[in-house]
Structure formats: structure tokens, C-alpha cells
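Below is one structure. I have some questions about it.
A protein chain is absent from this complex, but the other protein chains hold their places.
Letters A, B and C name the chains as they come in the text, with residue numbers starting at 1 for each one.
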Amino acid sequence: MLNGLLAVALAAIFPGDTDIPSPTAAVERMTAFQAKLVHTGDGSSIEDCVILVKGGVITQVGANIKVPSGAELIVHDGALSPGLIALQSEDGAVGELNESTRTVMPEAEARYAFNPEHKDFSRALGVGITTLVLAPSPRSLIGGRTAVVKTSGGRVVKPAAQLMLGLSSDALNRNKFPTSYAGAMGELEKQFSNPEGSVSRAAGGSLPVLMDVNDRAETLRAIAFAARFDLKGALYGSYWAEDVVPAIKESGLDVVCTPFNVGEGSRGIRSVVGLSKAGVRIGFGLEAPDRHPESLRFGVALCVRDGLSPSAGMKALTGDAAAIAGVSGRVGRIARGLDADLVLWSADPVALSSTVKAVYIDGKLVHGGNQ
Amino acid sequence: MTGSADLPLLSDPPSYGTGRPPFQCEFPIAIANPADTNRLSLTGVTRVRRIKRMRSKVIWSSLVSLACGLSVSPMGSAFPGLELPGAPASEDPAVYVIRAEKLIERPGVVHENTSVLISDGRILEIGPDIALPDGATELKGAVVCASFIDPWSALGVDNGVLADTKMAESARTADGLNLFDVDHLFQEALRAGVTSARVQGGWQGKVCGLGAFVRLDPTLNDPKHAVLLPDADLAMSVGHSVNRGATFQRMGDGTFQMISGDRPTDVFDRVSEIEAVVSSVEAGEAYRRAEVEYKFKLKEWQEAIAEKQEELEDDFKKAKKDRDKKVKKAKEDGKEHKESKYKEDKKPREPKFNEDKAALARVAEGEIPLVVEVHRSSAIRNLLAGTERFSRLRLVIAGGSEALSCAEDLAERGIPVIVWPSLRGTTKKDEFTGATLSLAGELAAAGVPVLLGSGGRDADTTRDLPLLAQLAVGHGLEKEQALEALTIGAARAFDVADRVGSVELGKDADLLILDGMPLEPFTKIQYVFCGGRPAVTPEDN
Amino acid sequence: MIPLTEALLAAITASVPAPTLPVAVEATPVAEMSVYADAVYTGAGETIENAMVVIADGKITAITPGAEPGDEDLHVAAITPGMVDLSARIYPDGYSVEETEEVTPWIRVDLSLDPFSRDWDRQLRNGVTSVVASPYDNNCIGGLSVALKTGGSNSIEARTIKSNVALRGAIGSQPSSKNHPAFGRPTDFYSRRPTTRMGVEWTWRKAMYDALQAEGDKERAFDGLPQLLQALNGDLPVFVQAWATQDIRTAVFLKEEMAGEGKPNMQLIIDAGAEAWREIDFLVRTGTAVVLPPYRASGRTTDGAFFAADCAAKLDEAGVPVALSSHNAKAGGETLGQQAAHARRGGLSFDSALAAVTINPARMVGIDDRVGSIEVGKDADLALWNGTPFELTSRVVGVVLDGELVNDPRK
Partner (left out) sequence: MKNQKLGTLARTAVATCLAATALTAATNAMPFSDGNIVIKAGQVITLDGEPIENGTIVIENGRITAVGKDIKYPWNAEVKEYPNSVAFPGFVEALTNSGMDRANENIDVAAFLNVKDSIDPVSFYFEDSLRSGVTTLNVQQGGSCVVGGMGYIVKPVGMTVEEMTVQPNSGIAMSAAPKSGKSRATQTLALRQTFDDLRRYLEGVVQEKRDGVDLATREALYQGREADEETSKGRPMGGNGWKVSNLEMIPRWEIDEKKAPLLGIVEGKTAVFFYCSTPGDVQTAIRTAKDNGFLNRTVLCLSSGCWKAADLIKQHNIPVILSSVLTHVERDPVTGEEKETFVPAVFQDKGVRFALRSAGTSGKSLWYQAALCVGHGMTREQALAAVTTTAAEITGLSNRVGSLAPGKDGNVVIFSGDPLSVMSNVEQVVVEGNHVYDRSTDVRMRHLETGAQPENTSAEMETGTPHKHDEPEEKDDKEPDEGENEEEKDDDHEGHEDEEN
């Protein structure tokens, strides 16, 4: 929390390392949202809650807040949640994040690959996703740096959020280096033993890593690698995690869960539920636009059906996801000082039968409502 | 039972016209006393004793079939020696009484504080205060409703049959069920509240063959029990190229078969595919007509020939005399006797039997529905135009990604659309490009009968149908319509509404006990009754 | 490479204790068990009838003859040491070999292994408790082999008996089979040498001479040099797949050539030496050990090599150290025990057959201090049989691995 506040404070002094002026900066008028139930994003909820927003930023949250006169009042007879966060996506950048000619590109930046006006983003908005992590392809050993972006206005929340590492067989090739796990690990070891640039930031723990893994052996290998070079960050890939939950828990790494298909094998679901119950921080990848953006909530719904608590599911979509992406000081929760990325739902956001009524990014209506 | 003992052949020619028309098989026991509106019961006092007697399978099933006048449908004789297709196994004669705070008989019809008595797999009694028979199990629940039906599923279908691109019209999915290795899938689907499904093989071919309606009881790996209706429909598919963008899939027998993926065909292919569907129906109609004509002509001929025979017999003495005379004369003349020419009485020719066309005839006559998977609006439009003149045809659209453009027509003709609320991305250019999650809601709003299915591709997806239904609700479908689609709507479309789809007297006891209203996000299913037995209990969750 | 492994290995080797009596370890709770058998084939030269093997803390602590089992006790017809397969072929297919170069001595196969793979269990339940995993033989010199237990912990490090037990390579058609000459513009890295047997042999020789020249010359150092030098100096056995007679000769001649260059200590183990029976003189002359491939009824094997049924017997008779293997991790073919049965049918004595699946292979890669025989102080790895071992009418019905009954014959 303190960190978050600090980040906000810093952001106030140095208006982000984004340099991109907020499109809502000019909106000076205060807006008040009054909803029957507000999910704050940290697992709790407040009934009959009022949220005050000014300048695109949440200024006050609580049940007994008086709406100042002159404020625009939006009364919502349903649930309100922070904008949902998808932790892996190619939206707006299909085919642009898979640089297959070389396998080590630590300085590559996903932020330069996407088209902010692409209709993928409006599809995401339509299901309540306001923040996405655009991640380089895991087909490279070191694919580059992910970018956290908003789904409206092309705003980059964090330009170099994580360093993408490919530790799964996806990074092994048939006709270029590496073709073997040993070759891949050797190369990574080389890079991290004499680190430079992003790699050195990752090795120092200041830049989190996102390590793509698939099977159990890869997961254990990634954990050992992270331990060896003191890496912080998350594993991407959860299907087989069930059998290695204690190892993941002990490693302190977060897990970005692989998105779920309809009919997903029960092992994948058990893995996510198991991780959550063990206290591992989880979020969900999306892999859009290959997948429908509703896959994000669908995965959570599957897990909730099989034992994940709805509040844990909600956290994984919002607050925890923001923390994994390293942007918890900006988005993911409804708290004072954070961006006013709000979604108005007909009912509980974790329920698939709930409908998105309106989406606000930085306090500005971007989808639905009475636009 | 009737027909099975002396007709052991797998496929007798269907006896047309006498087949069971849809919905006619009412359960023999109706409301006993019209005055007693509250109580649907066998008869008042002797109830319990009677239930005990009913436990005998023989009495029970014969009672049912006698009263129904139900003869085994000839095409159903793939399962000979079978009294009642899909009869719930009654090895477990347990009697259950379920006391529900809310009983959803069917969407929109809700009874408060009502009990349901189940015995031998059937619902025997529904009423506010049913006494607990000896040895019966009593269960309580907040809400009881009919369990779900997946009208478009692949569950239990052998992979080779699913991938078969050369299914004939007469090929039966029921013959291609693999019920030995799917217990876990059945169990997962049951846990989600789905207890029966219309399963269909051959989705990658233009003709997919006959679909089956199955019950997902994992303890019944015998088609005799699992198959509720062997020929639930005839299915066809438009727009899926069989040969383009092909990949290879491992078949059940270890061989590889080329499969298509969901690549679309082009517009012209689609036009010709629609034409093929239409002319198939036409051929079926013509086949049936020829058959009827033959029967008529045969009868005419038989009558004429009988008359003629009589005539000849009457005239025989004279003819014999004449002949004797002639023979004698010929002998005298030293010539050989030439028999007088008998003008041949030509028998009408029987049309050549063709099982495929016989199946199409059933479709053309509306005995079974025709399910066509079709997505593009132009194709749907052509299909609707092409089939308009077949007045008895019961068309069902599967998929219908772009059906909205024809909604008015569909609504007017009452053609159901099985929507598959799938989570497809945008990168793949396929037949589904036009589909959105709001399709079900929008079609329903336009008055089209909407069903929800899991797509019939993967056996795994049936489990998620209730979630997909919720997703459809999230995108505009009314909750009640969704529930209807998953229960009685699907049952009705595939002629099993007399057996499943609602909680009513005499129906199979396929129902759910829930802690809240169905399809609500956090409602938990406590019991799933499948064929009168609790297939899922709270311990399973 | 990864210090963790080395540290762990050090810890393990350090903990190989002198035989301790059960009393000595009473202070800490230890898993203790005993197994009775009508016959215990120790693999250390004796067969003890009606014996009891006592195990504590993962080690064999006593072998007591004449013990009477109670009704509840674990009692089987026969016990042999847990078997050792140097060529079980446990690897994740292609992902274990770095094919971007044809000589990759530094590649460590343990980084490619999947402890969750079912291949392990298939070995374990058939009585194979130790295996050597090697890189897939698509390279001339593929990398470093590792000796592991087939079960126990889910961590490869913990399963490791000994890292870097051999430098693995292949001679024959396989290393060249994917390559092709570069016509015009090369399209992938397979546009390269070697494409022939001659090229394979040249690649081997070049690697060896490069190493010889670079020895002590820092300027000429290259990746894999330390491993090649270790091999040349005899510190690391060279484990070469060579099916056919000419490939076996190539390996042997290479060793002799290196001896001529002042490296007489190179240790050679031929893997899959189907035609070793033709080359016994050379094998004896160079002190080369042989691991045989699985038996084929037709005698026909890979690379056109003819595998005579009496091969193992002939080698054994001539004094060539011989081990059998199943290549069975993926194929689901015959077990190592069945291979021993076939070798017996081919004339190998029972004792030699036992040695060929236990102590011989253990010795070849230097893990005989821990596994390969039933002796006090060694790891408690046992194969429990329901009849006479190495007959088709009996099989492994139970397995003890590191003192733990991982497969209970009573179930």
C-alpha cells in the first residue's frame, strides 16, 4: 500500500515515465459514482458506495461520502468494479510481438508494436477489460519487455513492465538456436551471468520477469533459475501447476494463469484453484485476439465453479493482476489516488450472466452507458 | 416386446404412417381427479402399495408400452430386444421423495413447497404433501428443476465417427458411441447438471448422418440404457470445407484421417451445398411418394388379379373344354398344339430400396428433424428459401452465426436455432466470423426459438454448457429463455419432451436439486438425478 | 554448471556411509524394513537362499540367511539388485540435443529431463532402479550423460546418482541423417556436414585433435574443450552409439589413434553394439566395454547391423565387459529382465546375465559404489521377483528404491 501511494506521489511529481499526457487530464469536473455494490479489487466489497473522481483519478471511496454539489452523479443499480486486467495479450499487435529471427532481445519493447486504435481494444472494453499486458512472444528465450496499456486511448501505463523469458519448449526451435533445453538454459545462464541492460535490471530484481513455462519440469527449471539469479516476477503457464504448487509457493513467484478454453481439462482448473488456495498470487493471461476477450472471465467462472472463491477470482482479475504487472499503484483497485478505471455491471462481475453496462477509463466514459 | 422377437433384423423398412408421431406418447396416468388440482397422483389411498408393485420392471414397462400403444420404431431396432429405448436401468429400485421449496416444473411454471416422488426412474407423483413410503429416501432442496440437455454435443461419440466425412444419411451416431472410456466426461457433465444430450457424429462431412439422443449415466455403458432415442435427427452441414486447410487426426482405430478444420468454403461451394441439402430432401420426398404409390398400385393390382383369378377359375371348365377340343383337332391335323397366348398381368415394380433415401424420407415427412449446421447469412437465406415448400419438414439450424439477418423468417416458420456461444477469437477466418455472443439474445428477442448447444466438436465442452448459457444471458438472452433452451425447448425439438425436459408426472426423473435458482452464478447443484438415481450428490462436489 | 547440483552431489557422495548397524541410528527415526526371499541373488558373487534383506535409512544394513518370514512380512520368490540400464533412452525426444552444432560436449542432458515423464515409472516398475540418460543421438558428440535413480523425488537433482558420467556421442548414420549439402542458399542449419559416415568420423577426429591442440593453449580454447580433454584423459568415459561393425571399428580406431597422440587412457563404451560379436578382438585389445541393444527375433537392427543371439555370451567369454539394455523408456517394448532372459537363451550364464543388468553397467559409469549389487552399505535398490529371475515365466512384481517399497507385490 505504501509502495502504491509512493508511486502515486511520484507520479504526481513526475507525471509518469510515460510522458504521454492523459487524455482526461483536462476533465476537471468532479464525477461521483454511486453503486449498490463496489468491488474494491483487493477482495473486499462495499455496499452502497460512492466513488469520487476528479481529473481521471479516484479521490475518495466509501459508503458514507457526501456527493459534493456540482459533481456529476452517476447512480448505478448494480455492481461496480475496477477495470479488469488481462496479463498477456496481443491485442492491437497481432504478429508484431513474435520476432523469430533472433532469440535474445532483452531490449525489445512491446510498447512500440501496438496500434492503439485497433478494434481489438474496443472488443476488450466491451467485456470490461481496461488494462492489458502486451507481451513479447514466448518463442524467444528473452523476448523483450512487456508493456501495460489501457484499452482506450492508447495510454501506456508502464512501458517496460516485465522481461519476457521463454523457458518452455515453445522457445526451442527446429532450425535455429536453441534446439535443446540444455542449450537454452546455457544461453540464459550466459546472459544472466554477465548481465547488461534489461537483463541486469531483471537480475537485480528491479525488473520483474515473466517466465513462460508449460510442463512441470519446465516450471521447476524456471523456479530454480529464478532462485539462482534472484529474479522476481511471475510464471506464465498454470496447466500442470497442480503437482508443483508447494514449489511455486516457496519460490515466491506469482503465476499468470494460461487462459482457459471451453471444455478445458479439469487439471488446469484444479491447478489454478490449488494455487489460489495455497496463497500464490495469481492473475490471468488472455492471448487475445486469438481468443475472445470474454475468455478472461470465463476462466475465472470455471475456477469458481470448481472451488475458487469468487472474491479470489475477482482479485485475480483486478488487484492481484495489477500487482503482478507492477502497476498496482495505478490501476486494479478502487482506492484513493488510483486511475478511475471503472466498470459498471448488471450484477457480480465474476458471474458470466452479468452484463457490462458502462466502462470508464481515467474517469471518462469509453463504453456503454448513455454515450 | 412387439416387433422385436420376430423381427430381429437390424433395419426393417420403416412402417410409414404408423410411426410414433411426436409428443403422442402421453404417460398413461393423467391427473386422477380434475377437481383435485393440487395433487397429481396415481390414486389416493393405495398409492404406496402400488409403488411397491411397480418396482417390478416387467409390469412397469409393459404397462407403459401397453398404455402408450408404443411399438418399437423400426429404425430403432438397432437395439433389438429392447422394450423401451433408453429405459432407465432399474436395478436400483430406490424410491426418493424430494421436498422442494420451489419446484420449477418448467420455465415459468413454479410451485412452492412441493414434493416429487421418484421410483423406478420415473416421476410417479407430484404434490404438496407426499407421505414418505417405507424405505424411501427423503431429500430436501431449495429449488428443484429439470436437468439440462445439450442439444448439440459430441459426448460419448467415437472420435472416428466425429471426424468421419463420409457419413451416409442412414449412418447412425448411435452405432458409433464409445461408452467405455468416457465415464469421467459423463461425470463432469453430470456435475454441471447436464444429464442428456443430442449427440451427432460426422460434423465435418456435408452429410453427418443420424444423431442420437443419449442419457449421460456413467453407470450405463450399454447403449441399451444410454440411448434414449436412437434416431433423434438427421444432420447436414454447409460451409465447412472438407479438403481445404486439411490436417490429420488420429482415429479411434489408430489410423489417421484428414480433417478440415473450420475453414470456410467459398460462396459458390456454399450455394451448391445448399442445393444438395434441398435436393436431398426432395429425393426423400420423392422416395416416399414412390413407395406410397407402389403400395397403392400393388393393392390395386392385387385386387384386379384376384378378380381375374376368380374369373379364370370360373371359366376353367369352359377353357379346358376348348383346349381339349383344340388339342384333339391339332392331333388330327398332325400339328403340334399351340397354347393360346396368356396376356401377362404385369405386376407393378417395387421401388428399389435405399436406406439413405428412406432416412431422407423420414426427414421430408417431418418424422425426425433435419439439423443443418450453417453459418453465413446468404447460405441460411438460400436454405430457408429452398426448403419453404416442404411443409412437413422440421428444420433446425445449428450454429447460425449470421442467422440474425433471417430472424424474421426463422421466427415466422418457427425454425429453432441451436446457438453455440463459443469463445472464438478474431484471428481465425472461419465460418464463425459473424458470430457474436449476443446472437442468442438477439434471435430470441426477434421471436426465433433459441436452443443452446456446446458445438458438437469436443466431448469436453458439454460440461461447460451451463456456463455458456450464463454467458449468453450476460449478452442479452433472458434467463427464462436460457433455461427453457436447456430443458424443455431442447427436449421438444428432438421429440423427447415426453421423457425429459421438465419435472412432470410420468416423466423420467432427470432433475436437479439446487440451493438457489438455476443458472444463477453462485447457485450450487446439490443433487443431480439421472434416470431416477442420484448421479451426483453433495459429496461429489 | 549449476552449483546446486554439484553441491547436492557432494552432499550425497559424502553421505555414503560406512555400514551402520540399525542400533547406531536409533536416535533419529529411520525407515526400516526387511524383505524375505527364497533366493537373494546379490550380484556380488553369491546367491543366498531363504534370506532376509534388512534396510534402514535407504541403505542395505544386513543380509541374513535362514530367516523365517511371518505371514505379514514381505516375502517374494527372488530378489536381485535393482537393475541398471545405461541405454534406457530417457530423454524428451529432440529437446535433449542441441542441434545447432554437431559437436556439443558441454550440453548437459539433465537440464532436459522431465521428472514427471511416465518413462521413469515404466522402468521402475520393471525393476530398473538406475539409468543413464544421454542426449538424443542426432549429434556426433551430443553432450554429457547423467546417472539417475528412476524414482523418488520429483527433482532431477535429487534423483541424480552422479552427473557427467560419460561424454555421449554417436557414430553411424544417425548423426548425419538429417543433414544435407547446401545447394544454393542454405535454408536451415541442416545444410552442413556431416552427411556421410566419413564425415561423421572426420567430425569426431577433428573435435579430438582440436582438443589436443588447445590443451594448455588458452588462445585456442573453445566451448566443450574441458569435457573433451576429460574424455581424452580418461576421466570421462566416451559413450558412443555404434550399431554396425564399421562404426564399432571407427570408435575403437579413434581410441587407438588418440593413444598414439599421447592419450592412452581414453575409456570407451560402445552403446547398441549389435555387431560387437564380429569385433571381439578389437574390443579386447582396446579394453572397450559394450552395451547391447534389445534383442530382435530376426537379428535385424538399426544401421543394418546383425545382432546375433549369442553376442552377449561371446563378449562375456572373451572378457569384454558387457551390459544389456532395453531402449524401453518410450517404446513400451520388452523389459530389461526379458533382455537378460534372451541373453541367457543365447548362451550367457545366469551369473553373467545378472551382472550384465546390474554391476557391469554400474561399473562402466562408476556408480558401482552405490548401486549394482546387494551389499551392506549400498543403496537399498531391489527388484523383487515372483520366480526365477530372467525367465519369461517370472517377472518383477515389486521394487524397493532407496529403501522405500515403491511397488508392493502384495497389492
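Methods note: a contact is a pair of C-beta atoms (placed from the backbone, for glycine too) under 8 Å apart; a residue touches a chain by one contact, two chains touch by 3 or more.
Because the structure is predicted, anything quoted here is derived from the model rather than measured.
Only one of the listed residues, A:42, A:187 or A:215, touches the absent chain: A:215.
Between the chain not shown and the residues C:180, C:193, C:206 or C:330, the one that touches is C:330. Note that of C:36, C:106, C:239 or C:295, the residue touching the chain absent from this view is C:295. Of the listed residues C:129, C:160, C:246 or C:286, the one in contact with the hidden chain in the full complex is C:246. Residue in contact with the omitted chain (choice from C:226, C:366 or C:387): C:387.
For subunit C, the residues touching the chain absent from view are 89, 93, 118, 121-122, 125, 136-137, 173-174, 177, 243-246, 272, 275, 277-279, 293, 295-311, 327, 330-334, 341-342, 344-346, 386-387, 390-395. Taking the complete complex into account, residues 7-11, 78-81, 158, 160-161, 163-164, 166-168, 170-173, 175-181, 184-185, 201-202, 209, 222-223, 250-255, 305, 308-309, 312-313, 315-316, 318-324, 339-340, 342, 344-345, 347, 353, 355 of subunit B touch the chain not shown.
Here is the rule we use: only the chains that are shown with their structure count from here on.
Put simply, the C-alpha centre of subunit A and that of subunit B have 46 angstrom between them. Multi-chain contact residues of subunit A, defined as those touching 2 or more other chains: none present. Listed for subunit B are no residues, as none touches two or more other chains. Residues of subunit B touching subunit A in their complex: 188, 192, 422-428, 437, 454, 458-464, 467-468, 470-471, 473-476, 479, 519-522. Residue ranges on subunit C touching subunit A, taken from their complex, read 1-2, 4, 92, 94-100, 104, 106-109, 111-117, 135, 143, 154-156, 187-190.
The part of subunit A that touches subunit B in the complex is made up of residues 94, 120, 123, 261-266, 288-292, 294-295, 298, 301-302, 304-305, 310, 347-348, 350-355.
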